[in-house]
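Supplied in structure tokens, the structure appears directly below.
Left out: one protein chain. Kept in place: all the others.
Take a look at chain A:
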Amino acid sequence: MSTGPDRSGDPLLRTEGLQKYYETSSGFIESFLNRADQVKAVDGVDLEVYPGETLGVVGESGCGKTTLGRSMLRLIEPTGGSVTYHKRNEETGENETIEITDLSGSELRDLRTDVQYIFQDPFSSLNPRLTVGDIVGEPLDIHGILEGEERERRIYELLETVGLNPSHANRYPHEFSGGQRQRIGIARALAVDPELIVCDEPVSALDVSVQAQILNLLEDLQEEFDLAYVFIAHDLSVVEHISDRIAVMYLGELAEVGTTEEIFAEPYHPYTEALLSAIPEPDPLWEGNQIFLRGEVPSPMNPPSGCRFHTRCPRVIPPTDLDVDQPAFRGVMDLRLRLSGLEAADGLVTTADTDTDAGGVEDVTAMDVESAEALVRNTFDIPEWIGDGEADDAVSDAVRLLVDGEVDAANDRLEAVFESPCETRHPSSNHIRNTHEIACLRYDADAPGDRPAVGDAK
């Protein structure tokens, strides 16, 4: 994307501290006993969308992208935070600020003529009982925009705009292919002449050749109607293609926000770095250093303390008084994670962790201290000599405690030495540049630890 739209004025849509928590159970007994857990699907997201721009939202499955898109438009009720929409008044030319979270039912219906939504699944997002003409014409009926012959003409025009044959208005959705159905969905969203369209993975359900067509169509429409998009996707190459700015989400929070160029260049949020390294490359001679994140995305029901990414972060910050290199520290962090979820010491090392499957070696409590330490260091990629006397002592002590079966004590011993600031401090968004924000302690001037050079970094 070249110059990009003007971001000097008011944003079209702004979310502040947007939250959506789900109750895991609505059962009477559980809520009575106060046992219901909350799933923090979206937890305090601040975003701006400017007129005419495309904001890409990326993240792994289940990180809350769709929930964010839907609660932004109050298709699902957010549980906290605010969403403001700046409506351009056509007559006076002045901006009117609307707080979406405060709107009543009928005001919210009026807002639907300004903000629209395109759904991920083109097969379930069209009512199979209605003709294409009725589907596209529905917003016109709901808002009483056009009637009779004008309505017909507008439907034909919309179908033509999205590259469909207007003579097919009397057909049913099942007569169309996936790509054509997605075009119908786009025509429906365009019918009210919106300012902003939230596109929820609009191409994920389509095959690759059709993806390109739909993306190009969306770009053409943006140019023609001066639309702003919030483009939700898990595919970075798709997002790079279409976005002016990108927001990277991890576990319900924003990790990094910036223009497409900024996201795709250093400095990176460690999570973005891992995501970028995972983009496939057609070059058989390419040998990029792909970053493989360990473990799985933690449950949003009980997200990690501090920085939510610290359980998997390849650049987790060691305590200031500790002189260890990154892989070793990551290894100790993994060991500590495993210990904190462990009930008995004999489950510490499983066969899945080791290549050797000689019977019995996994049970550290049945081993002598030396071989147990070797096994633990080997399994968690902790080198023989970490580089800091205190650190090595802590690891050895912990293994000794483990052999005695005292998991909690071992964990405490490690925590005393290896507690990362990432575990205790929640990173705030740090402005690297005007448009570039990274929520990582490595870029936080107040946080302890080494920081990469920021500012003129390429």
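Simple rule for what comes next: a contact is a pair of C-beta atoms (placed from the backbone, for glycine too) under 8 Å apart; a residue touches a chain by one contact, two chains touch by 3 or more; residues count from 1.
In this section, contacts and distances are computed from a predicted model.
As stated in its UniProt record, the chain not included in the shown complex is "Peptide/nickel transport system permease protein", which appears among "Peptide/nickel transport system permease protein", "RNA-processing protein", "NADPH-dependent glutamate synthase" or "Fibrillarin-like rRNA/tRNA 2'-O-methyltransferase".
Set against the missing chain, the residues A:188, A:377 or A:436 yield one that touches it, A:188.
Between the chain not shown and the residues A:10, A:121 or A:390, the one that touches is A:121.
Contact with the chain not shown here comes from a single listed residue; of A:288, A:327 or A:389, that residue is A:288. For chain A, the residues touching the chain absent from view are 70, 73, 75, 108-113, 116-117, 119-121, 124-130, 138-139, 142-143, 163-165, 168, 171-172, 174-177, 179-180, 185, 188, 192, 209, 212-213, 216, 279, 281-283, 285-289.
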